[in-house]
Structures are given as structure tokens and as C-alpha cells.
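Just one protein chain is left out here, and the rest sit where they should.
The first chain written gets the first letter, and so on, giving A, B and C; residue counts start at 1 in each chain.
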Amino acid sequence: MQTNDLTWMIGGEAGFGIQSAGHIFAMCGIRAGLHVFGNAEYPSLIRGGHNSDVIRLSEKEVHIHKEKLDLLLAMNKETLDMHLNEIVEGGGFIYDAEAFKEEVAAPKGVTGFNVPLKKIALESGKGDITRNTVGIGASLGLLDYDMTILNDILTHMFAKKGEEVVANNIAAAKAGYDFVKKNYGDAFGFKLKPLNKKIDRMLITANDAICMGALKAGCKFVAEYPMTPSSSILHFMAAHAKDYGVIVKHTEDEIAAMNMVVGAGFTGLRAMTGTSGGGFSLMVEALGMAGMLEVPLVCVNVQRPGPSTGLPTRTEQGDLLFALHASQGEFPRIVIAPGSFEENFYLAFDAFNLAEKFQLPVIILSDKHMAESVKSTEMFDTKGMKVERGKLLSQEQIDELRAKSEAALKKLKQETPADRGFNGASAEGNYLSVDNNFLRYKIEEDGVSPRTIPGMKGGIYRAATDEHDESGDLTETEENRNLMVEKRAKKLEGALRELPAPVLYGDKDAEVTFVAWGSPVGALKEVIEILAAEGVKANLLQITYMCPFHTKEVGEILRGCKRTIGVEMNGEGQLCSLIAEKTGYFVNDKILKYSGRQFTAHELKDRTMALINKKS
Amino acid sequence: MQTNDLTWMIGGEAGFGIQSAGHIFAMCGIRAGLHVFGNAEYPSLIRGGHNSDVIRLSEKEVHIHKEKLDLLLAMNKETLDMHLNEIVEGGGFIYDAEAFKEEVAAPKGVTGFNVPLKKIALESGKGDITRNTVGIGASLGLLDYDMTILNDILTHMFAKKGEEVVANNIAAAKAGYDFVKKNYGDAFGFKLKPLNKKIDRMLITANDAICMGALKAGCKFVAEYPMTPSSSILHFMAAHAKDYGVIVKHTEDEIAAMNMVVGAGFTGLRAMTGTSGGGFSLMVEALGMAGMLEVPLVCVNVQRPGPSTGLPTRTEQGDLLFALHASQGEFPRIVIAPGSFEENFYLAFDAFNLAEKFQLPVIILSDKHMAESVKSTEMFDTKGMKVERGKLLSQEQIDELRAKSEAALKKLKQETPADRGFNGASAEGNYLSVDNNFLRYKIEEDGVSPRTIPGMKGGIYRAATDEHDESGDLTETEENRNLMVEKRAKKLEGALRELPAPVLYGDKDAEVTFVAWGSPVGALKEVIEILAAEGVKANLLQITYMCPFHTKEVGEILRGCKRTIGVEMNGEGQLCSLIAEKTGYFVNDKILKYSGRQFTAHELKDRTMALINKKS
Amino acid sequence: MTLTVKDFDTCAKPDWCPGCGNFGIQAALKQALANLGIEPHKTVLVAGIGCGSKMAHWVDVYGLHTLHGRSLPPATAVKFANPELTVVVAGGDGDGYGIGMGHFIHTMRRNVDMTYLVQNNMVYGLTKGQTTPTSAKGFKTPSTPFGSIEEPLNPIALALAMGATYVARGFSGDVMHLTKLIEGAIKHKGFALIDIFQPCVTFNKINTYAYFMQNTYKLEDEKGYDAGDWEKAMAKARQTDKLPIGLFFKTERPTYEEQDPGRTGESLVDADISDIDVRPLMEKFM
Partner (left out) sequence: MTLTVKDFDTCAKPDWCPGCGNFGIQAALKQALANLGIEPHKTVLVAGIGCGSKMAHWVDVYGLHTLHGRSLPPATAVKFANPELTVVVAGGDGDGYGIGMGHFIHTMRRNVDMTYLVQNNMVYGLTKGQTTPTSAKGFKTPSTPFGSIEEPLNPIALALAMGATYVARGFSGDVMHLTKLIEGAIKHKGFALIDIFQPCVTFNKINTYAYFMQNTYKLEDEKGYDAGDWEKAMAKARQTDKLPIGLFFKTERPTYEEQDPGRTGESLVDADISDIDVRPLMEKFM
């Protein structure tokens, strides 16, 4: 009997609510106090293709689905064709022989539970639409779960659709439950047992986490164009626009989205856009604009497999080097790659602070696997989270700086021909231009200048994408150009000092060090445990900050490792390239995957062992 | 007396024909059989700013202007303010005290030649518009040049404008010439003496060279949107559209330009676009499309200083890493950086062959300094240049392949369910799909598939930006995805084998090795000579192929060098980063410049010596 | 050449939702190509990205399935490169009237000889139901949960204002009628727009089959309607109580490609490029 450690899958046709059924089942885990991980795989079409949703429940934290299933709920024949051989010995599957119009032979050691899902749905659920709910009821019957919790979930889920729908679903679930209890009793070897203590966990996607982080950070403007798998950021923000006072604009394209975000940032709002690679491609020109204008903004690129349209609903980590170098010329940007659901929240929050403190664009690289998987996540601890707006001035601060600058300005006016702006740096302590405007691009020690926003009196300046002087007006002299290039570059030095350097996760003395970023990090944490059980000590170097890069620390750590393996979901090993560029260190091996699907823990373990065995 | 080694500058207001005057003077060098290099510096505005054009003439090949001037033709006062102190001892300047309304004091050792340019223009040239020509006449008077050659050039230049204009200019030039002869005699210490032998050199920009290379390669389609400093590619091709039968489209934007080029390439034309960084930013989405569809095309990025709008009329090498990684996901591209005017021709030609042989986009990275400077260049040797179209099939070849595939197809039709495309690789030797169409993406050893184009019978296929099977139809299986990713990647292996590896230029045993790309290469060749004269042996490693990269060869060469110095016109040392990424080798020092202006040879020498002296 | 719809069938079957309006459009296009007797290898079907654009895979001609919003520039280039090809473009309303708007306007200006079928379901199908530029004001979608607050655009009026030379609207629910419009469009020498009402049964519960049946009528059925009269066409385009379908306007003017100075013969694809002489060119620079 295996209790509270289960991998359940529902599979069926696209368009038939597979994902919402998965969600209900996952919530059963949450309400039972269990850890949950759910991964949806679906093709890029609206109906008829094969959809599946795998939910893993456990008393320990889980980061990834398993390749083996304990219980499969097959809503159509194709599901069985594709997944029957993935069921573990001792596992089972639920199917509807009547509806499939055929009996199904169970593989050795696996039990088939024939349940007339359709018939029950029509009879007890008052319509075929409740068929998934019957299946969930049947699953929970086999698992011996507490139906009062399920009823509660169904009530909550279907409340918006009216009492009748709620009642039908509760009846459908019960009928499914009763059917298996009656026909199969307690024979199934897996059980779910709600834990006694109440645990406050959310069931969220990484996109949800980013949105919550953004809202917490005071994001007031979102412009986005729908693109899988980033659309749910737009949807989430739009749904909460009223409650949180956020302008959310579905724009005509990604070019407009990024350009609007720059406009909003210029006007003083914390602003964000989300997209996937193709949309990001259209944003790069305006990304450079933000770099030049020194406008803070946050851009989330939820990666999917490329090139081009690629595999829209699958996952990959193929945009790292692109994000690092996107747009012509050189300008500072911060590129962050969260490696867990929690990090998506905390780092999204940080991103807005960093963007304003260093007055630059911040790119968050996520990927479909995190963005659309669900995971049980502790409530975020928002205590101590502080909104920091850097050198954004208040009206009073402007007045003060202006007052202080008066004397300096007088002198300058005598020295500077009246018809020209400055060229190069103005006197220390002066923040006024010959036009009596504000020196928005004043050169200061750290490269960051005090910032005004439109509407502020005495804060007037011109933001220009051409090279400009401290006032923002155009000048082409070499002296000024050099100063401005250096000013902008300097901001990253400050940022690097502020960002935590990476450290090894796990045993210092490991035989194998994984080097990874983004969503494979979760899987690797499980792999490390699995390897430990097999007597192999492994640890992990997760890189979170891609730019600026902790060259020194990463180089030292890696050079101290016995055997390093880069693990990435792409074909080129882009993080490995970045590390080589910065440190000159080449990882010993790479485990790469570019099929559009996430690694599973066992796959990683096997590939790791193969490398170890090959080499030693 | 210094003969046939001269740096001459004309300076004046924008909009007053400074560049065409420079061109006339440069042609005087060409017709005298001398080597010529001319560099124009101008701000991003149409009139009134300061423009200057420096022409260097020599009996030896010249790649770059000098910082010191021998003779300055000042068309306005500002020119003197800015450039008087750049004149060598023994040099001189021509100015118009009457028009400037002031006398000018010559620096020590420099002679001022007061010539009433305006007055002469009005009197002899029948209008102020010939003032530049008077100045050229005066310059040539001081230099004792053969006026019959100048008359010839003027006749040729102004022929289109009518006989009167020609006559006026000839008269203006003569009057200027006579004035200085009469007033200043032969006092000036620099002379120009036409060589006796006739030498066939062209006076061209690198953009001209690219266009000639493209036309030679059979480029039949150009879609481009104007952007300094690439516009002259559009203009050149448009001017020759009729003569060479080329469709040249000035599009609504760069997005359309690149998308059209993909469409033209798909239809079987050799197609090209040109742009600068900002426009390239807008092209990256469609660049990825070309990668996915495996459509051959050539894209020229003539770099200018960024980020964003930056310094539109100046020079920089800031887009290398961007070009290497532009667009989401991973796909093969070839990135070529010509380092001389000649290379722009030959490599542009090659680019079209490479694009078709490997069915991928080829990016040529040039920069403003080459693109808009003029240089005397030997006529290109087109003997042996061969247009190679790779696996582009003729109708006969399609018929043949189809005939051969019949048997294989028959078998397949039995095996494959009729409603699905292939998944993964079809049988060897079969080129037909279940639809009886052509397997355009057939997986072959080298990753390159035989290619059909619309209109060909039996060649039908669907090109798709989604991941696709061999027939081009959509499929999402892991098996197919892996095969296709690997197929595309493989093409670069073949390309690398075909591209010549870099070699050291100059003394093998040098104390200093410069590592460079693009337009600084020319300057460095002069620097090596200058350093040799001072007893420092230097050589040069020019990198021409950025992707694919000759990792092994570059690593070996650099590791065998005594002291390496990366020389780049950018702030980050992007080639140095690329080398580090690929080889793990870090250059010892970098000489970077990001003021928007090209290195001069002496500046490079000084900075090199400073490094040598500091370190040793 | 005598062809039937079968000649344009593919083995792969569309994966559109059952009942999707795109089935009718696909049928009409195949029928029109068959009726016109255009051999499959002489047609290129260019598409953007979206549910409707997938049609490029389900009509057995050369296909070019490009980027979201970018179908028209590549299609233009196909025609420029080889004017002997029949070029048909298909894409959604989001694709063509949203992100692709700039190209749409400029392609009309050029009067490139092609047929542009806009599968106008007034919703983003493939990304699951967000608002598009033709969605009704107040339309509630995941990106506009409180209702869209943008004025829907009028593609017919827009095309007329831009001087398009063949401006029509069809309805996927009337395949025969649509077939005729497509035939006319392909035969028309110049840019032909057919805006097609296409019910999205999954995500648009407002602009349904029933809605279009009730709210449309045929211009042909109106006595004396003259598709040569621009003002009348504009008035019809602006009608909102009922929505006309049919040919609004048609006129003739030279196509871009026939005026192109770079065009030497019929198709540049056949030009011999094996040894082009650039010596005369080089001599110009000496």
C-alpha cells in the first residue's frame, strides 16, 4: 500500500476540459495538505489533438512530474494507446469500455478499471459534460479520498456557473466514487490520506507567481500581446486590473507593447510586458530604446521552443544568449532567470526595484514548463519586501537640487554659448541645463542620475534615443559620447555588487556538479536525492543572474569541482557558452534536451550515470 | 618637397556639396594613378552642421585617413576653428578672408593661403555654387597638378547637368588655379604628379563593393528600407535595377524588407536586404523564419554606433554578438565580417553561394567607416567566380528523384496511416510524401535537403515556421523534433569545413599580435608597418567568419602568440568575448574605441606602445 | 486544364474544431481553384499564424506558412519574383488587421496581383479567445475581462479608403457564394480583399452562425447595386444595421509588378545568373 505518493494522469481530446479536471484533482492534493506538481502537455491546436495533464502528489516537495504513472484516467482510446505502457507495476487505469467500444487488455501487473464514465455522466451528472468529474470521483474512490473535500472544491470551482452545475458535478463525482467502491472495493494499492495539520499552500503557475510579484512591487502598467505561453500573464493582470488599479493593455502587437512600456516607465509608472521568443524578437528595438533613455521596465520572456514559431505549446531554454545581446549597440540590462516557482515571485518583485535603481530594462527569462505547470507553493512571505525607487525624485527633491544648482548655473551661463547644450559633464553639484531645465542624465559616480518625470515642475528634460548630453539634448562630440557610454556601462558594476553571488546547493564535496538555470533546477534537486540514494554525491550550481555575471565566483566554484555537467533544455548549451565566455571554464559534459519537453528526474539520473560510467 | 603623399581636407557646412567636392579631389588621385582613401565625417542633420571630407593620396596603398592634414581647404570659419591645429608643419590651408570677414593667423610652420573663393566663384564660375570647385582649383594650383585631368573629371561629373554647368566649373577651377599660381607661385611644399603608367583602379565605397558582388552573384531581389549608413546599397541597386534586371523594393519598413526577402528566396531568387542596427532589430523575427524554413538569403548590417538611434552617421562595431544570437531559439546562420573593400566584394559574392549551398541566412557585418569611405581599389578579378546553387533542383532533377522514389513510396503508403504525415525520417532514397508531394526537408547526411521552388511540377511542399516533418507539414513528436534540430545544426559543420581558417598576417614571430575584425583591419596593416619602423614586430589575426567559428585554429594561433591585443570599435570587446567563449582564450589587452570615429594608424600605434611600455 | 476539388485535397485533415467556419473557407478555396483550372503547382498559398492560417497545410498547392501578421510581404515577394504564379493569402483578423495592419495598408497601395482572404472570426482563435481589432465593443475576453473598449475597425471602409481594387466580403456559411467571390478575386488583376465572416464556435459566442445568418444580406440581391461606384460602396461598407456580403467595389489599375523597372521578362526565376558581367559597372567607378 503506497499512501500519499501518487502520479495521476488524465488524458483526452483537446477542448474537453482536460486541464480543468487536472486542476480539480490537483486541488484535492492541496486541500489534503500534500505537495503537488502538475504538468500539462498539449499541442498547438484548439480541439481534437491529444491533451494530457499529469498531477503528482506527495508528502515531500515535488518539482517535476515522473515518467511513470500510478493511476491513469483515460477519457479516450488514444490516451490508452499513448500512455498504457507508462503505468508502473501495481498501478491502474480507468477507462470506459462502453464508450471506447472495446475492451482493453491490461499490461502485466497493471489493473484496468472499467467505469462507464459516459453513462454515469448522463445519468447522474445530467450530461456528458460531467464525464471528467465522474472520472475524478472514480479516481478518488480507488484512492479512498475524503469526498467532502472534493465536494467543497467542486462547489467553489463551479459557483460562478450556478447551483445546478455544482449539484450535477457533485452528483457525478459521487456516482463515479460509488461505482468503483461497489465494483472494485479497496483493491487498488495507492491511497490518498488528507494530513491533519492545515497547511497554507497555493496551487499556482510560475506566471501567477510573476504577476503576484509584479503587483506586490507596484506594477501599474502592463502592455502585452497574447502569445503562448506568456498569455496567462496578460490574463492574470487584466483580471486584477480593477482590484489593483493597473492599466492593462492588450496591444496591436509586441512592438507597441514594448514601446508603451517605455512610455509608461518614462512617465513614472512601474511597467511590465510579457511575451515569448517571437514577440521578444519584435521588442528588441524598443529594448534598446529603454537602454538609451535609461527608462526602467521589466520584460518577461517565457521561452518556448524555436526557432521561429517552433513548438508553441512546448518548452525550451533557447533564448538566453539572444536576451543577453538583443538590440543593436551596447547598453546595460539585467537578465534574471528564476529557477523555481517561489523565485518567480521574489525575483519579479526585485526586478522592479533593480529596474528603477539602475534605470534600465530588466529581462526575466522563464519557460513554458514553469509558466504553465502548477505547483503547491507556500504563501509568499512579503514581510520586509521593500519598494525601492532609486534616484526617482519627488517634487521637493527637485526644488532642493535646483536651489543648490543656481550658483553653478549662473557661472555656466557665462561660460557656455547660449545656443548650445553642454558637451560632456557639467560642474559637480549642478543639475541645471542652459535652458534652466533638469540634467536628467547628470554624470554621477555610479552612472545613475537623479530622475524626474513629466508633470513635475522644474524637471523638464528631453529623453532622446540619439546620443545626448546630460540634459538629454543631442550632441555628437567624441568627448560627450565617451562619457555617456561609460556612464551607462557603469551601472552594471553597481548592480553586480548588489546581486547575490551563486553558491553550491548540496554537498560541497560532490563527485558531480550540475550547472543549470531555470526550470531544470527543480528536477535536479530531486536528481541529487536520487543519486545520493544510489551512492553518488552530486550538487548543483544554479545561475540566476545572467547579466551582470558573477564571473569571479562562478569561475572559482567551477574550477574547484570534480566533474561538472551543464544541464539545459536547448541544443547548444547556452549557459555553458556564457560561462566559457566569462570565465574561460568549459564544463566537462553537457546533458541537453531539445525535444520540447522537460527533463524528468529519472531521465536525468540515467543520463548522469551514463556519463559517469562512460568516463570512469 | 613631398610628392604624391598628401592628406587633404575640405570642410564646410552640411548641404553645401562638401562630399562631392571631396569626390572630385579623390578622382584626381585616381586619374593620377595614386592610391586614395577618403573618409567623410558628418553629423545627423541635413544642413548647417559641420561636414568634412579627408582625402589621402599616396603611391602606396592606404587604408585609413591620417590625423594630420597637409592641406586644408576651409569653406567656412568653423572649419578653421576645428581643424587648424591638425595641420602638419610645412602644411597649409586655403581660406577666404573676405567671405569669413576676418583674417586668420596661421600656426607656426603652417602657411595660410587667402583665396577669395566666393568672389572668384561669382565672377568666373557664374555663381556661388562653384565655390568648392574654385577651392579645388586652388588646391591643385598649390599642388601643381595637371589641370587637363581635372577638366576631364569635371566634364564627366557635370555632364548630366548640361554644358553650361560643365563650362562654369571648368572656368571656376581654372580661376582658382590661376589665382594661387599668380599669388603664391610654387611655394607650397607638397606636390601631386600623375604617374605615367595607366592603372585601372576604381574609387568605391565598401557598400559599392557589396552591391557589385551581389550583382555578380546574380542577386535578383533587394528589399530594403533606408537607414544610414546602409541606404547607399538600396540606392546603388535601384539605380542598376533596369540594367541588371533586379527587383528593388523600398519597403514600408524593415520587417517587410526581411519578410519579402524570405518570400523571394523561397520562390527561388537570390535575394538580399541591407540595413543598420535599428533596422536589423526589426528583422530578427523574420531572420529566424529563414532559419526554420531553410530559405537562403543575404542580410547586410552596416553598423553604426548604438544603442538605439545612437550616432546615425558615425561608425562602430557594436552588433557582433547581437547578429550571432538574434532571434529566438537556435538555428544555423553564417556571419561574415569583411575587413577590406575588396573583401566586401568577394565575400558578398560568396555569401550568396553559401546561403544557397547551406540553405540558411547569411549576415554580412560591415560598418559605416567602410561603407561610406572611398578607397582606390583594383578592378575585381571575376575570373573563376562560380555561382553555386547547391541542392536547388531543376525540373528534370525533380522528375528523376520522383521516379526513383516511386517504389519506396508505394511501400510507405501501405505502412503509413493515410491521414498523417511522416514523423521523423522517411526511408532512404524516398523523396515523396504521403500526399505524393516532395520531401523538401528530407534528412540527408549533411543536413541539406534537395530544394524545389514554386511553379515546379512535382515539387509541391509546405514551408512552415512551426516545427515540421520532412514534407514540411506540422508535427510535434519528440522524435521528429530531435531529428529536425539536429538536421539544421549539422549544416554549420559542412559550412565550417568549406570556409578558410584565419591565418596570421605579417611576421610569425611577432612581439605583438593584434586580433581584429572589420574596418580596423586596414588601419592595423598600416600600424604594423609603422611599428616595424620603430623596431616593434607586430602581426595580425583577422577574424572573418564569426559563425561558424574556427575554434581549433584560432585557439592554437592565439595560444602561440607572445602578446595579444584585441582591437575593436566598441566598448565591450565583442570579438574578444566570442573568442573566449569558443576557445577559452582571453586576449592580453584590448584597445577599444567607442567615440563613433574610426581609429587612425597613429592613435593605434600610440596606444599599442603605451601597453607595451606599461607591461614590460 | 480540368481539375476537381480532389486535386487539392491533402491526406492530413484539418485540426480545426468541429463546426469551425474555416472548413467552409477551405472548401470554397479548393472549389475556386478547381473551377479556374489552375494547376496545383502554379499556386502558392501564403499564410500568417493563427487557426485560419493553418489552412496552408490543407490545400494541396505550394504553401508558405509564415509569421504572425507577416503574410503579405512574403506573398508580395513571391508575386514579384514570379508573376506567373497565382498567389493566395490567408490569415486571421488578428493577423491581418491587428499586428499586420501596416503591411495590409501598403500592399493595397501597391495593387499587387493577389487574393487576400481574411478569416475574420472577430477573435484570436489559436491563442484562446482574446479580443481582436474587429471584435465588438464590450466583448469580454481573457485580455478584456471587463469588456473591450476599442472601436472595432471596418476593414471594407479601410480598403476603400486605401484605393483597393477588389473589395468583397464573404461568409463561410455560404460556400457557393464565397467560391464565386474567390474566383472573381483570383481572376481580378490586382489586389483583391475578401473579408470573410468566419464563426469561431469555440471562442466567439456573439458572432455565431445564427448571428451572421440573421444579420447579413447579399449585395447581388439588391437591385441596381453597382460595384463600380465608390461612394455607394463606402455607404454600404458603413452600414451597421445589416451587414452586406458580396462584391462592394471593383476597379482596374496597373499592378505594381507590371510597372517594376527591374522586370526584364515574365519571371526572374528563370534568369541565367551563371556568369553576369559586372565589368561595365566597375568601369563607371574609374
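Assume a contact is a pair of C-beta atoms (placed from the backbone, for glycine too) under 8 Å apart; a residue touches a chain by one contact, two chains touch by 3 or more.
Please read all numbers here as calculations on a predicted model, not as lab measurements.
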Ask   = What are the shown chains in contact with the chain that isn't displayed?
value = A, B, C
Message = Considering the complete complex, identify which of B:G49, B:P116, B:G189 or B:G494 is in touch with the unshown chain.
response = B:G49
Message = Among A:G459, A:P502, A:P548 or A:G571, which one touches the chain that has been omitted from the display?
response = A:G459
Key: Among B:E252, B:D399, B:E478 or B:E529, the residue in touch with the chain that has been omitted   = B:E252
Which residue of C:R109, C:K128 or C:K189 touches the chain not shown here = C:R109
Ask   = Quick one: which of A:Y95, A:F266 or A:F549 touches the chain that's been left out?
value = A:F266
Key: Contacting the left-out chain in the complete assembly, out of B:L215, B:L234 or B:V434   = B:L234
Task = Since one chain isn't shown, list which residues of subunit A touch it in the complete complex.
result = 30, 200-204, 208, 212, 215-218, 220-221, 223, 240-242, 244-249, 251-253, 255-257, 259-264, 266-271, 285-286, 289, 293, 379-380, 382, 387, 418-421, 434-435, 437, 453-466, 472-474
Key: Residues belonging to subunit C that touch the chain removed from view   = 98-102, 105-106, 109-111, 133, 146, 149-154, 157-158, 160-163, 234, 253, 256, 259-261
Key: Touching residues (missing chain, whole complex) on subunit B   = 15, 44-49, 224-228, 231, 234-235, 238-239, 241-242, 248, 250, 252-254, 278, 308-309
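The rule is short, and it goes like this: only the chains that are shown with their structure count from here on.
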Contact-richer chain pair [A-C vs B-C] = B-C
Remark   = Rounded to the nearest Å, the gap separating the Cα centres of subunit B and subunit C is 39
Request  = Measure off the straight-line distance from the CA centroid of subunit A to the CA centroid of subunit C, and report it in whole Å.
outcome  = 37
Ask   = Of all residues in subunit A, which are in touch with two or more distinct other chains?
value = 44, 278, 308-309
Task = Identify all positions of subunit C at which a residue touches two or more other chains, and write them in rising order.
result = 49, 54, 67
